[in-house]
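Removed: one protein chain of the complex. Kept in place: all other protein chains.
Chain naming follows the written order as A, B and C, and within any one chain the residues start at number 1.
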Amino acid sequence: MFDIAKVRADFPILSRTVRGGPLVYLDSGATSQKPFQVLDAERHFYENSNAAVHRGAHALAEEATDAYEGARETIATFVCAETDEIVFTKNATEAINLVAYAFSNATDKARQGIEVDQRFVIGPGDSIVVSEMEHHANLIPWQELCSKTGASLRWFGITDEGRLNIESGVIDSTTKIVSIVHQSNLLGTINPVREIMEMAHAVGALGLVDLCQSVPHMPVDVVDLGADFAAWSGHKMLGPTGIGILWGKSDLLNSMPPFLTGGSMIEMVNIDHSTFAPAPKRFEAGVPMVAQAVGLARACEYLTDLGMENIFTHEQELTAYTLAELAKLQGVRVIGPTDMVERGSAVSFVVDGIHPHDVGHLMDSKGVAVRVGHHCCWPTCRRLDVPATTRFSTYLYNDKADIDQAILGIMAAQDFFGSAPRVSA
Amino acid sequence: MFDIAKVRADFPILSRTVRGGPLVYLDSGATSQKPFQVLDAERHFYENSNAAVHRGAHALAEEATDAYEGARETIATFVCAETDEIVFTKNATEAINLVAYAFSNATDKARQGIEVDQRFVIGPGDSIVVSEMEHHANLIPWQELCSKTGASLRWFGITDEGRLNIESGVIDSTTKIVSIVHQSNLLGTINPVREIMEMAHAVGALGLVDLCQSVPHMPVDVVDLGADFAAWSGHKMLGPTGIGILWGKSDLLNSMPPFLTGGSMIEMVNIDHSTFAPAPKRFEAGVPMVAQAVGLARACEYLTDLGMENIFTHEQELTAYTLAELAKLQGVRVIGPTDMVERGSAVSFVVDGIHPHDVGHLMDSKGVAVRVGHHCCWPTCRRLDVPATTRFSTYLYNDKADIDQAILGIMAAQDFFGSAPRVSA
Amino acid sequence: MSEDLYQEIILDHYKNPRGKELNVTSRGQSHQVNPTCGDEVTVDVGLNADGTLQVAYTGQGCSISQASASVMSELINGKTPDQAAPIQAAFMELMRSKGQSEPDEELLEDGVAFIGVSKFPARIKCALISWMALADSQIKAQLTTEMR
Partner (left out) sequence: MSEDLYQEIILDHYKNPRGKELNVTSRGQSHQVNPTCGDEVTVDVGLNADGTLQVAYTGQGCSISQASASVMSELINGKTPDQAAPIQAAFMELMRSKGQSEPDEELLEDGVAFIGVSKFPARIKCALISWMALADSQIKAQLTTEMR
């Protein structure tokens, strides 16, 4: 295991005060804090090797290109992927949209008589499968794709406990792609994605997994998950804002039409037509987020040094503790799995008679940063009949003292609101 | 005016050595270097206020949201725009693609019977107008739009001197959008964009200007340019990598379908359909590049403190000097305007008998960083019958000593290659 | 800190809402949502025979949003549109004040309790949601009137 006190000392923000007291940061599911090592790596890049990558022959351009491509290699290794299967995007949202647009672009081109890979051509009669626990980032791109092509959207429902309900018949021969979250950011549920990817492949559909809440928190081998694509963000795993990753199988990436087009993604350009570079360059138009790639690679190294297994174990312990402490409170109900079977560290709950917004506010006044609302999973809230939840989401720098402080915050809110009426649903 | 020595001291990278000598950085057209003030601003954000914006009710989330929205305001003021007309993207390339995709998405939706703004519906019989001096970022997105919709691409040619040839008849009643670069990154030519935007509006077409090479180098009032949209990048104006800007008129932005979809850009989300927030949020799906927005705002302040008029004057002087010095060299031919009429600081040239790649390499060996190649303007090179060029591009931190050193580099290359054969075209 | 925000008056309106689910002969209705937290409010506006406004609301959300709706209905119910307008303007102004203004107690009555909310950017939207719904439903109601 690792020494939490030493880890905490790497994160400058954790020593600041909030509303007069020390900061207790329990909102890493939204975005993580950054260790100075990552900030130093970015700054070192800017102060020593900053230049446009892949475009210059001078020394700085060479160094910048090496830094950028070296970062790609480090990140690939972190998830056991091939280097040229890693595409840099601005966030996970762009990564998922990139795949959704491969379908609409291929379909548009096919309509104009251009030869495209049929796996990406979609229309009425075809279906796309998601679930009722998807983040908006893995739902709306597919809704939009349906609205543009006439395909239909289907979804796996969820149980009252917040587990995926993998009914048969949802995925069938009409299905072109199945896109599922690995770990729910609202419920904490870890889904059997390998099984679902197999179901997709059995009918010839493609599969995407949303790894936003798993790559930062547990060892992930993207190949082992059996998916064709995976997407996640850098800012949730100690990296800078403004960078995300799409992983995709090489043969698929290379048979997709480009998404954003412009400089650096080309092979030949004429005034009226162009040809494109192979992946990953094909999907990285324009000057990319070079410093952020360097920072994210440093984040991967930082995590590797601590050990992803250790981080996972630490968070499992903390989550078990959180669930136990919450169970002791009257009038508090966890939304999502209440045991430690296949669940990660995001813990949502509602407090009888107090709206989550008010719970969050009272906690904030004690320096505890939690997130309240629908957590970009509005359909999940509707399904579980809660207007919103309060969510604790921990990371490697949190300890039991943080949870204790947060529990005190809930109790203070209960005191404060006393005999408040039940919130109407 | 300002004190160049003092300015240079703000840029840590300028004091490093390259290949054993001091760095002479003449590649700001590709990307600019960063003053420590910008790096400090980013770091200060990460160390004090880092949180997901628009998503939390806790103190850090409030501070982060203020920092992000405050940055939008600063950047808007910098170009005389309304704050809610500024959309953050990852680079200029994404900004231009965003507008191109408004057309393809609106057209796809119209085909499915969804009501859309007719200004964005495009198909066979419609045309898009660009020019022969566009950067690939302002060419390929429109080629792709044409290939997906059956619209045709037209372009203004250029003269042998590298000036736009604004023939009548290119823009006509079939034209849906005219997209033109303000200042060419290859030639240095400054185009009469206001006139061209008027021609576009006269036939009911929309107009976009690519401000990548003008916003960093001269005072720009986006409204005054008469365009409907404008795009540029942060990294070329002292800002971080990973951030760009789309400016658009409010009524247009709000009548465009969304582009990237996911969290933060929504109004209501149901499992099978959603509605969207007004601009600029509508176009900012997912956790955005918050730290980079803060850094870019600080860059705007830095530039404003020095005065964009002063920066422009300084660069004009330097460019006149560069052109005069180049004119003294035998066998060197400037590609682009050779006088100071409507031209900026990018100066391209070819050297008889020496390929640009070799010129660049010899200069690099003297610590002079210049760019060689087609500069993402391959069609422009073809038109002007050069395989590639060598380009000097200066910025506020360059002085005559830099140019002198670069000129020595060219002379060294000529010495070195001596009686080399003419490069065949 | 919490005391800044949650004044007694607010808690009282939250626990004992006025004007909630009244039976109003609605001529205008507006449904507003806060996209970040999912809070919702629906406001119905009608006219009494004497030309004064009838206002009712339903909704779910945090104490601030619900108390604000209750205060809003108490303040606006029975006022003529001309009497209501300055109250609406004053409340909007109060919420923009970042805790700096001195609200007119005569005009805003219990509404002054929301001065603390204006210091918390993330909660201003909560306090305003019912007032936005009111303004929107009034526009709709007037449209209906004109169309007759």
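The rule is simple: a residue touches a chain if its C-beta (ideal position, glycine included) is under 8 Å from a C-beta of that chain, and two chains touch if they have at least 3 such contacts.
Treat the numbers as computed from the prediction; the structure is a model and nothing was measured.
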Displayed chains contacted by the hidden chain, counting the whole assembly: A, B
Of A:13, A:38 or A:61, the residue in touch with the unshown chain: A:61
Among B:38, B:164, B:243 or B:372, the residue in touch with the chain that has been omitted: B:372
Contacts of chain B with the absent chain, listed as residue ranges: 19-20, 355-358, 361-362, 365, 372-374, 378, 381, 387-388, 416-417, 419-421, 423-425
Residues from chain A at the interface with the omitted partner, ascending: 54-57, 61-62, 65-66, 266-268, 277
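Please note the rule applied: only the chains that are shown with their structure count from here on.
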Distance between the centres, which are taken as Cα means, of chain B and chain A, whole angstrom: 30
Centroid distance [mean C-alpha coordinates] between chain C and chain A, Å: 38
Contacts with two or more other chains, residues of chain A listed in rising order: 19, 357, 361, 372-373, 378
Shared-contact residues (touching 2 or more other chains) in chain C: 36-37, 120, 123
